[in-house]
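Shown below is the structure under consideration.
Note that one protein chain of the assembly has been removed; the remaining protein chains are unaltered in position.
Then we have subunit A:
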Amino acid sequence: MAERVFITGMGMITAIGDNVAENLEQLRQQRSGLGFTSYIDTIYRQVLPVAEVKHTNESLATLAGTTPCKGLTRTTLLGMAAMKEALQQAGISDVQSAPTGFINASTVGGMCDTEKVYFDIINPEKDGTFLQYIDTLDCADCTQRIADAVGFCEYIATISTACSSSANALMFGARMIKQGMLPRVICGGTEALTRFTLNGFNSLKNVDKQFCRPFDQQRTGLNLGEGAAYLVLEGESFARANNSRILAELTGYCNTNEAFHPTSPSPDGDGAYEAMKAALAMSGRSADAVDYINVHGTATLNNDVSEGKALERLFGSKVPLFSSTKPFTGHTLAAAGAIEAIFAVLAIQNGLIFPNLNFSEKMEELNITPVTRLIEDASVNNVISNSFGFGGNNASLVISKYEG
């Protein structure tokens, strides 16, 4: 019998808070982190809203307990801050006290800093300390810097499957535990805002000039965000022997590929349907045991139709309460899956269903609408968290209340 996988620690930083408690408070207060960028050099500074973490790199370094230096990118600093909290919350003072893996996720690595010096890097006439950013461009740089700061020496890996990256990191870590390869794995992702991704999504005409409106008839696109989040996963036997505080259980997960189109989901949501269905089956929970779905809900025209259709197909006339928290945090790409997995745990721990901000008009293609106000004192036992990405990469997680 494979080990059950428990969540025993969480750490995060997003536009709505520097840690888990601040994020929870802002969710309760229904306060969005969307605004305009202070740090990206772009002509869209006052045009395209983003959910930026309100710290300079220097201030992030302080938060992360490190000294700012050349070569330490914003991606790494965000990750270090979230990692520090995750370790603290799990009571881990030394990651080498037990074999501990680190599975990280990133979509563009250190692009946030490299893009600012790229044309100097390729110019033979320019020389200087900016050269220290050369090796930060790939996705492994942030992982290794975080690993070295913390002292990870077992399996370390980096996953990049676009917007489903950190959901896949959680899944991979859970599978390593179930295979008996490691008793403890820390999984998640980190993503900094960049001119590269902002222009990328804007060139796809996928960015809303207003604050994003998931599942709304008038939605026109997403807003990007930045942040990082890590969850400590432990196998049941280790967690018990270690007397770990168990926050929730990761009971189900599924990764499927839609094989439909490089960037668009299928209109009927085949991939989303399969991912949710298989994850739920693995969790051993019935459809009516799902209390809340934290949807991918990017507010792009295609995603919300496709995901909504998948919900209606899977749950029929009894679609559970659902909402997108992207209007709080923006779409944080590789970090989204882990950030939203923490929101799922917070929903369970605090009996909350978070509102889908900025919703006013039902989509004509769907019969369902998201939750629009904070629901307190709810009984939340099972949450589905969705993350869907380019390349047809779909991932769903089922996070459940810990019951002995």
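The rule we apply is simple: contacts are C-beta pairs under 8 Å (C-beta built on N, C-alpha and C of every residue); 3 or more make two chains touch, one makes a residue touch a chain; residues count from 1.
The rule is short, and it goes like this: contacts and distances are computed from a predicted model.
Novice: Name the omitted chain as UniProt records it, choosing among "Insulinase family protein", "Beta-ketoacyl synthase-like N-terminal domain-containing protein", "Thiamine pyrophosphate-dependent enzyme" or "Multiple sugar transport system permease protein".
Specialist: The chain we cannot see is recorded in UniProt as "Beta-ketoacyl synthase-like N-terminal domain-containing protein".
Novice: Would you indicate which residue among A:R31, A:K209 or A:H261 is in contact with the undisplayed chain?
Specialist: Hidden-chain contact among the options goes to A:H261.
Novice: Give the residue, chosen from A:A147, A:V305, A:V371 or A:L397, that touches the chain omitted from the document.
Specialist: A:A147
Novice: Give the residue, chosen from A:I156, A:C212, A:A344 or A:I384, that touches the chain omitted from the document.
Specialist: The single option touching the absent chain is A:I156.
Novice: Since one chain isn't shown, list which residues of subunit A touch it in the complete complex.
Specialist: 42-44, 106-107, 115, 118-119, 121-122, 124, 131, 134-135, 138-140, 143-144, 147-148, 152-162, 168, 172, 175-176, 179-181, 195-196, 199-200, 202-204, 255-263, 270-271, 274, 389-393
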